[in-house]
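Missing here: one protein chain of the complex. Every other protein chain is in place.
Up next, chain A:
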């Protein structure tokens, strides 16, 4: 005969079986490609078609609206001469160095603002305000302070990305459910252990969002700085390449430069931030946006 506790054990086992997560089958690779890869390709093709049609209608003169194929030829030419690579390299390594420096500055800054009340009261709103200040606004001042040197460019990049990253970290820490650090204390975690094993991992999604925005800001600040501050000393980055195209009245070059700037933005997002964000969110069961 079954005792009451045996019956309850069976009920428990039944509940567990009912509640056990159902493993979702991963669709085959080609289907995932059709689902995620094809729509943007179609959108791009449509855009090209509209562009081609507009050019063919000859509503705008050639020096304002070039044929897609001419822009393509300009791209091929610059890749052939190696100009595209040197220009990309100049800009990318500046952006990456600037971004790394911004992360190193913004992370302790964000921690301070989030955890030290006086610091938050003192510079919290300034940090938020700086985010809405276009970093191009710093270019004239930076030129007066540093001259047309790499320092000017890095200064503008930092002013663009540091507030975003710091604010992201602050938001991430602010959104930690208060129960988690409490549990940590109940389990015997000291301040350091709590920061390392509870606060930082819990704040990671917000921090990552801040990093992503920080990268975008540092890239666009860099472009703005390069377009405005041009000198032989600075070498030719993407911004200068764009500026040169404009000076030469060469619309093909201008559009090609814009295309390259966009390409870097999309590339970094797809290759770096998207997979990182996915891994972090998926581990937490936050799959809504994926």
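Please note the rule applied: contacts are C-beta pairs under 8 Å (C-beta built on N, C-alpha and C of every residue); 3 or more make two chains touch, one makes a residue touch a chain; residues count from 1.
Keep in mind that, in the parts below, contacts and distances are computed from a predicted model.
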item	value
Per UniProt record, name of the chain withheld from view ["Sulfate ABC transporter ATP-binding protein", "Coenzyme F420-reducing hydrogenase gamma subunit", "Multicomponent Na+:H+ antiporter subunit C" or "Heme lyase NrfEFG subunit NrfE"]	"Sulfate ABC transporter ATP-binding protein"
Residue, one of A:11, A:104 or A:133, that touches the chain absent here	A:11
Which residue of A:202, A:254 or A:268 touches the chain not shown here	A:202
Touching residue (missing chain; options A:43, A:187 or A:248)	A:187
Positions on chain A contacted by the hidden chain, ascending	5, 8-9, 11-13, 15-16, 19-21, 177, 179-180, 182-189, 193, 197-198, 201-202, 204, 280, 283-285
